[in-house]
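Quick one: this structure, given as structure tokens, is what I'll be asking you about.
Removed: one protein chain of the complex. Kept in place: all other protein chains.
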Amino acid sequence: MVPISYYVILSAVLFGLGVVGFVFKRNIITIFMAIELMLNAVNLAFVAFGTEFNQLDGLVFVFFVIVVAAAEVAVGLGIVIVVARNRKSLNVEDVNLLKF
Amino acid sequence: MFILNHLWIILALPLAGFAISLLAGRHWPHKYVNFSSVTAVVLAFLAFCELAREFVHLAPQQPWIQSYFTWMTAGNFRVDFALQVDQLTMVMLGVVTLVGMLIHIYSTGYMAHEEGYYRFFAEMNLFMFFMLTLVMAANLVLMFVGWEGVGLCSYLLISFFFQKKSAADAGKKAFITTRIGDFGFTLGILLAFWTFHAVDFKTIFAQAANMPVEGMHSWGVLTSICLLLFAGAVGKSAQLPLYVWLPDAMEGPTPVSALIHAATMVTAGVYMVSRMHVLFSRAPAAMLAVAIVGAITAFYSATIGLAQTDIKKVLAYSTVSQLGYMFLGCGVGAYAAGIFHLMTHAFFKGLLFLAAGSVIHAMGGEQDMRNMGGLWKKIPWTYATMLIATLAISGAPLFAGFFSKDEILFEAYAGPNANHVLYGFGIAGALLTACYMFRLIFLTFHGKPRYDEHHVHAHESPKTMLVPLVILAILSIFGGWVALPPYWGGVNYFDSFLGPAFQTSSELAAKLNPSWVEPAHSLELQMTGIAVAVALIGFLIAWYVYILKPELPKKIAQGFRPIHQLLLQKYYVDELYEAVIVGPCVWLSRNVLWKIIDVGLIDGTVNGLAFLSRGVGGGLRHIQGGNTRSYAAWVVAGAVAVTIFFVWMVR
Partner (left out) sequence: MSIAMALFIVCGALTIFGAVGLILAKEPVHSALSLILVMVALAVLYLLLGAEFIAAIQILVYAGAIMVLFVFVIMLLNAGEEVRTNLSRLARWVGLPLGVFFLAEMGYLLFHEYAGRAAGAANAPVVASTTDLSMKLFTEFVLPFELTSILILIAVLGAMVLARKEPQ
């Protein structure tokens, strides 16, 4: 069978890629998507461990993560729309009114 | 038994006078200030009279102690506000209240035209309070409170005319110089506490009575305590080498010089040494030091007085010299004689100063004797009283000073701790005393007037100033008669009164010197004769030089110019201190403590902290620069750091 460590490493790699995207992309929506990628990576890790130790708690947690991610996306995209309206641009570097 | 049970009244009266005069006296007419301050002191004197009556009636053999409240405790260390009265205290109280009262009355006349009348009387009352505290204290710490307090009042009163720079400087000099002595005093108190585990006299003396007598060449703890305490006395009582403040203190008004620097404050040192006689008599080395310092100061100061031209400065050096005699008396074990001389000195020196004040008042402020002369016709009362005081201080027979000085010199020559060298200094000093005192009289009152008679109208002083002079003059004549020596066929009431106070020491002296024999009466008569002869010689010298051959002083001054300059410039001691001590101190303060430590170190630290703050803040503000992507980067960096931390912690 597939050793659990493979799943966990895959999860870590995905998480790292998500971090990279979070740091390096300029479009707000793309950054958001990178955050979603990170959440998914974590979900994978949870499921893997839940199955490994035969605990259903892991799966329940994944359920909740998905729910919260949904709510977060709803509100977050609402904010993105407002920001895009105000700054007339989707570049995160244009959200700089607090610049010293 | 009223006052004995309420000793605090004697302290409270001058304190109340101080408070009232200070707080309310600014806009009062002089009458009211007199009412609060002068009556306070008069009442204090009356309280003393009542106390004396009760005390004599009770005749206690042990000191009568009243403890009012515990002032401070810290483990073993316990100081009560406790007052004690024994025979020594009674004598001191009498001197302080009587002379203080007379001088307060005199001041109402002398200070009548001065600014700050209320301030003067407030400070004088405060001084009375502290002096009485010093005299009645039942433990070392309370005595030190009084000690410091009189120093404070001395400073305030010397710089009474504070707008004059010389007066302000004199006040500072007095305070700082006595401070040096007070440092020794404090160390003495600490050492005493460390040795006896208590600071009140009763406990200390009880324990000391059981301690062995320390040898002349072994430096025991008692000797150290005594020497340290004596250091304080050297400062406060203006002995060598800390006497330099007293002549400068003449910048203060004349009543101040009379009260503080003649009769009371400067005698605090003598009182302290006498009070601690139990310790001193067990430390012969310390006693010898006291005697040596006293004798040398007596002679040294008299030489300076010979050449001074300011009338008050002559009296100041005379005070230093007479204090030397008192210490000489205490140093050879004749404590009662020292205190006796303290009492008579308060009378005649107080009188001398007050009369000098009267002269200055008559001359409209002139203090230089070279500009006086021929005043005896114009201010006869002042002249008469001053002459009486001069006879007393020179040791003319039957006047007050005669008996007291004589007793000291006799004890120095033939007492249990006799020392002929010191006696030599003493007798030489007596000659010089007579000489310079009569020089003062002749220059001031006799001869032709050396001032412009049209500008200065010498007039007699008002009654408020003359009456105290007369009272003190009477005391200067008859004050010595309480201690008529036995060989005259009289009874020495003074010594027998003070006997119980000094009992332990006299018994110890007898034990230590078994070979000492009571000297024969004939020896006493001989010594008296020598003393009188010496005084007469001094008088004759002064007569010859200043009356018979008035041109002689100038010739002597020119002929012996180096010596005359040396004496006139007070042996250049002030200049020496300035160069050796004061100059380096000021240099150190200015260049090291101010420029390096205060500006560089302290300001530098504070400014440096501010600078650091600003720098760190300036650096840190870039974390939040408004750049969203850098926020993102910081978030990730933080997350990584936390992860690493936890990972390594688990390991």
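Order of writing sets the labels: A and B. Residues in every chain begin at 1.
Following the convention adopted for this analysis, a residue touches a chain if its C-beta (ideal position, glycine included) is under 8 Å from a C-beta of that chain, and two chains touch if they have at least 3 such contacts.
Computed from a prediction, not measured in an experiment: that's the story for all the values here.
Peer 1: For chain A, which residues touch the unseen chain?
Peer 2: Residues in contact with the chain left out: 1-10, 12-21, 23-27, 29-30, 32-34, 36-37, 40, 43-44, 47-48, 50-52, 54, 56-57, 59-60, 62-64, 66-75, 77-82, 84, 90-91, 93.
Peer 1: State which residues belonging to chain B touch the missing partner chain.
Peer 2: 627, 629-630, 632-634, 636-637, 640, 643-644, 647
The criterion applied here is as follows: only the chains that are shown with their structure count from here on.
Peer 1: Which chain B residues qualify as touching chain A in the complex?
Peer 2: Interface residues on the chain B side: 621, 624-629, 632-633, 636.
Peer 1: Quick one: in the complex, what on chain A touches chain B?
Peer 2: So the residues of chain A in touch with chain B come to 19, 22-23, 26, 31, 92-93, 95-100.
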